[in-house]
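All protein chains of the complex are present and in place, except for one that has been dropped.
So that you can tell them apart, the chains are marked A and B in the order they are listed, and the count of residues begins at 1 in each.
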Amino acid sequence: MSEITLHPDRLFPTDPSIRSVARSLYQEVADLPIVSPHGHVDPALLVDDEPFPDPANLLVVPDHYVTRLLHAHGVSFDRLGVPPGSANGADPRAIWRTFCEHWWAFRGTPSRYWLEAELVEVFGIRTPPSAENADILYDQLAARLASDDCRPRALFERFGIEVLATTDDPCDDLSPHRALAEDADFKGRVIPTFRPDAYLNPMRADWADRIAKLGEVSGQDTSSYAGYIAALEQRRAYFKANGGTATDHGADDAGSESLSEADATRIFAATLAGTAAGEEQVAFRRHMLSEMARMACDDGLVMQLHPCVLRDHHTSTFETFGRDVGGDLPVAAEYTRALRPLLNRYGTHPNFRIVLFTTDEDVFGREIAPLAGFYPSVFVGAPWWFTDTPDAIIRFREAVTDTAGFHKTAGFVDDTRAYCSIPARHDMARRLDCSYLARLVTEHRLPEDEALDTARDLAYRLPAETFRVA
Amino acid sequence: MSEITLHPDRLFPTDPSIRSVARSLYQEVADLPIVSPHGHVDPALLVDDEPFPDPANLLVVPDHYVTRLLHAHGVSFDRLGVPPGSANGADPRAIWRTFCEHWWAFRGTPSRYWLEAELVEVFGIRTPPSAENADILYDQLAARLASDDCRPRALFERFGIEVLATTDDPCDDLSPHRALAEDADFKGRVIPTFRPDAYLNPMRADWADRIAKLGEVSGQDTSSYAGYIAALEQRRAYFKANGGTATDHGADDAGSESLSEADATRIFAATLAGTAAGEEQVAFRRHMLSEMARMACDDGLVMQLHPCVLRDHHTSTFETFGRDVGGDLPVAAEYTRALRPLLNRYGTHPNFRIVLFTTDEDVFGREIAPLAGFYPSVFVGAPWWFTDTPDAIIRFREAVTDTAGFHKTAGFVDDTRAYCSIPARHDMARRLDCSYLARLVTEHRLPEDEALDTARDLAYRLPAETFRVA
Partner (left out) sequence: MSEITLHPDRLFPTDPSIRSVARSLYQEVADLPIVSPHGHVDPALLVDDEPFPDPANLLVVPDHYVTRLLHAHGVSFDRLGVPPGSANGADPRAIWRTFCEHWWAFRGTPSRYWLEAELVEVFGIRTPPSAENADILYDQLAARLASDDCRPRALFERFGIEVLATTDDPCDDLSPHRALAEDADFKGRVIPTFRPDAYLNPMRADWADRIAKLGEVSGQDTSSYAGYIAALEQRRAYFKANGGTATDHGADDAGSESLSEADATRIFAATLAGTAAGEEQVAFRRHMLSEMARMACDDGLVMQLHPCVLRDHHTSTFETFGRDVGGDLPVAAEYTRALRPLLNRYGTHPNFRIVLFTTDEDVFGREIAPLAGFYPSVFVGAPWWFTDTPDAIIRFREAVTDTAGFHKTAGFVDDTRAYCSIPARHDMARRLDCSYLARLVTEHRLPEDEALDTARDLAYRLPAETFRVA
């Protein structure tokens, strides 16, 4: 196999005219700072600033994009150290070897694209992984990881990250965020995101425990619905006081019908008492989505919504290996009807903002762009998770620009647990946005000066402004 | 910003080989007459032939593609003179200024494409709108509008319109159409389209009033179901006698299950009496879609169907500003099952024809093309409304040609309220159809002589023949 070459024109369209414009647009945005308003990096990583443990536990184990495809090729999670941190006895070197033996399986996938970029740009390694060189690569990477310039903080600086948002439990005390903010040696900005799903869905088995915990942490009496609402408001304020600018919401669907105060109070009590019916609990969850919107009008936290993923599809995998191991699968999404109650109440509120994400590409053009092209509060979220890929990002622009233009899209989010892939992911999005813009230029649909202005907006200004981190 | 340049190769693919073929195909169809079988221009405009009032009320206020995106960027409809004709006190010059200040918001949208074409080709203006030049542009446009060659009839001729279909209420007396037909000074053909939605949906609050009105206008006793049917048949005949060749139908869904005569009679009476249940009324609406098909077999009016749009999504906007201000939003569409009852009855009737439109692109390839590729009566409607855009028109051809070929597609419809955008819209469609055909040529899938023949069919022959205006 040939060496990994990160060609300077990679991802640009092949046509020489389009490529030429894409390249010149890209040169102007390639080095803009990274604003990462949605991701899953553990902030403790930056507090501790310890060297990464080993190649497998850096690049394979925590990245469910990688482990799920290995699993699909018959590698059991046992052999991959999944779930991360489980210390299930799998030897890192053996994990790495298994990964290298399956390098062919990643051809054409964004995982391969990111991994190649990480190997070359972060670690200076140009050898494509294979069964033959797995051990050599492991040793080379391990040596690099031991050096100070590969520690998390050094990389943060090298990556050019201006803002990094994490995703956090409402009961989290955010001490890592505070520690980083107070640390004069750390210049970066790491902000929390309020992710209350587990507290808004009374069907979860651990709901009562969580509500009790919420009461403790907030100092509110969460045995009543009113106290529960007050506790959530208190925690949102706490997140905001600690730098948070946004909340994040996943759910089985985007339903948002409000309940009356009386009904909400009744279902809340019935759930704690163990007597609530399933459909009531669904109604309560939907009601709480609207409640989050109501609170957002007050506190200005930007709502992020990404519904319609069926979690933990394979029950025995979930029972053995837990959540977030690749068993979450998209289902057909519906936003127009589901969000109507919420948007009828808050859609034109001057303080309200909601960013809609999806894993069902169909709704980009059919529903999300039309919603964002009408409601001042609605923004189109970047293609994300299964659709954070070269071809899908182009399809995204092709699907939404007609109806929503560029300036109702929220900018790229990397949504990653793989810290070292952050620059490659943002770079990929910038290259593709420039490619799309370049085609508009060469098809005489947009002058190059406006394309350049737009490329800058997409790369930096829009994520910063949309997520209120500017 | 650079001057607006309407590049002669605009919208053609960048690849030089494809572009070269596209250009030569386009040259053969660019000047063919415009057949506009579906639109929303007010025919009184051509009867009165008055100068257009001012730039804002010509280009901004009546175009909900434009006002909805301004609204999405936080401009309230109050400041935009919405709804058109409301005389809500907004100063036209101020409206125009607001529009110019937001010119950047339209980058990449078809609205921008059409507006640029109108500015240059209709009014000879090449300055891109901006906050700085808004007043100058306003004055320039106002001066142009005052000249005789910018009056509606002069433009009709300049635009090369051969047939213009309007959309009309069944109770309309069609006097503008008659006046134009009888006017020896006006050479154009302006024909009505029978749009009975409001009379077929008993759930509408104003239904009883409309049915009474229908009785008056038709001279039938519409207090009974039989009289109601007779009245609709009479009005269809009246439209046909006044040049109409088609009917137009929107609805929440494409359901078409027939009721028995007895059930239809009963639900009709119950609705007038205010005692009908909601689901009965839905069943009645679906039954009436099939009734329209039955009548179409008799009178040969071409049925146009575009279901599955949720109207007036934001209730307070509807209450304040009325219908058709940008709050209609697509939902997932379904045709195969919904139209089965109708097509089982009339789908192979030699006189029947139905053109299926959609705002849900998914159904083009999955349902509409397969239906049109089997039933002699079914034709594929052009991409329309949210999908009447450069990229979506190409996707449309890519989605339907495989299964339905070119000759079961109905030709372009502009569907516009923006009179001055008509030539730009048809020109856009011709450029894109030629672009698609050119790719087939350069990929050696279609010889150039057949591509040219097809381009002519798409631009002129198919809309004329499909809508029976040839």
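Here is the rule we use: a residue touches a chain if its C-beta (ideal position, glycine included) is under 8 Å from a C-beta of that chain, and two chains touch if they have at least 3 such contacts.
Remember, predicted model here, so these are calculated numbers, not experimental data.
Enquirer: With the full complex in mind, choose from A:L69, A:V120, A:A230 or A:A269 the residue touching the hidden chain.
Expert: The single option touching the absent chain is A:L69.
Enquirer: Please pick, from A:P55, A:P390 or A:G405, the residue that touches the omitted chain in the full complex.
Expert: Looking across A:P55, A:P390 or A:G405, the contact with the absent chain belongs to A:P390.
Enquirer: Touching residues of chain A against the unshown chain: what are they?
Expert: Contacting residues on chain A, toward the hidden partner: 1-2, 5, 7, 9-15, 68-69, 71-74, 104-110, 113, 310, 313-317, 326-327, 329-332, 359-362, 386-387, 389-392, 395.
Enquirer: For chain B, enumerate the residues touching the unshown chain of the complex.
Expert: Missing-chain contacts on chain B: residues 15, 17-18, 332, 334, 336-337, 340, 343-344, 347-348, 350, 362, 365-367, 369-376, 378, 398-399, 401-408, 439-440, 442-447, 449-450, 453-454.
Convention: only the chains that are shown with their structure count from here on.
Enquirer: Let me have the rounded angstrom distance from the C-alpha centre of chain A over to the C-alpha centre of chain B, please.
Expert: Between these chains, centre-to-centre, one finds 40 Å.
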